[in-house]
Structures are given as C-alpha cells and as structure tokens.
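Note that this complex is displayed minus one protein chain, with the remaining chains in position.
== chain A ==
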Amino acid sequence: MQALTDRVKPVDRRPLNFVEKLYIPAILKGMGITFKHIFKKKATVNYPEETRPFSPVFRGLHILNRDEEGRERCTACGLCAVACPAEAITMEAAERKPGEEKLYREEKYAASYEINMLRCIFCGFCEEACPKDAIYLTETFAPSNYDRKGFIYGKDDLLIPDPKKK
C-alpha cells in the first residue's frame, strides 16, 4: 500500500531473539530508568509553605482601591458589571451625604459591592473597564471554603485598608 504521509515508520515485527526472550536486559533497562528519576527535580510544590511563582500579568482576587487620602475611588458607575462576561459583579449605588467627603471621593459611591468568586473567570475585563482606577486584580487566589456564601465577597473583603489609618 502506498503511504499517505512521509512520516510512516515501519514496525519491527521480527520474533524476539533469545536475549530479548530472557526479558532480564529489558527489566534492568527499565529499572535504570526509574532509578534515574530518583535524582530528578520534583514536580510537586509544597503548597501552603511555598507557591509557584506567578507571571507579572497573573490575574487573581480583586481589590477595591482607595486614593492617597483613603477615600474610596469606586463611584458605582456599573461599567465593571456591564463588562463582566460571567455576570459576577453586583452593586448598589448611593449618594454621598454632607460630612462623608472623607470617605468617598465623588458624590456617588457603592453602598454594596459584591463579586461572586465562583462565577468570576478572572478575565480582568472589570479592571480594564473601570474609568476610576477603582478595581484591580491581585496575585492571590480565593481560599477554599465550606459553603457557597463564603465565596461572595462583599465590600469589607475587597476594600484595601485605609492608608491614612496605618
């Protein structure tokens, strides 16, 4: 039969000769291979103590940013929620009241801001959509949890600590 590609390799179908029938050389060869593996680098990473190095563009858990005076940058415009392909982001907007200027940067702010980490696909579109530099993806990932509720991150989980207070 004519070969269909140029990558055809003929298979050696000769019956085994005496040395091959003994199997001992083949067994020793195999044992040599497994012995070599003893000295190879381990593929496992001791996870909680050490982690795999992330690339600089790694996209992990979100944070909500504050400005240099410690005011929340998010204005609850909803662009991140619109950009989100997994529909993981929900928020409720509220108006800033007099006396709250220290807390919120602009007149409108997010009264609640939730990201469902089970829905989130960590694509980073929210980060790109945000006009106020308010949301960023970090280099950590969501820790394990016993129930689904624990994966819905609210504002208190997402907001970075106030730089003024520390």
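Assume contacts are C-beta pairs under 8 Å (C-beta built on N, C-alpha and C of every residue); 3 or more make two chains touch, one makes a residue touch a chain; residues count from 1.
Operating definition for what follows: contacts and distances are computed from a predicted model.
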| field | Protein name, per the UniProt record, of whichever chain is missing from view ("Peptide/nickel transport system permease protein", "Protein FixC", "NADH-quinone oxidoreductase subunit H" or "Anti-sigma factor antagonist") | value | "NADH-quinone oxidoreductase subunit H"
| note | Contacting the left-out chain: of A:Ile27, A:Ile121 or A:Ile160, that is A:Ile27
| note | Among A:Arg14, A:Lys41, A:Lys149 or A:Lys165, contact with the omitted chain is made only by A:Lys41
| field | Where the missing chain touches chain A, by residue | value | 27, 30-31, 33-35, 37-38, 40-44, 46
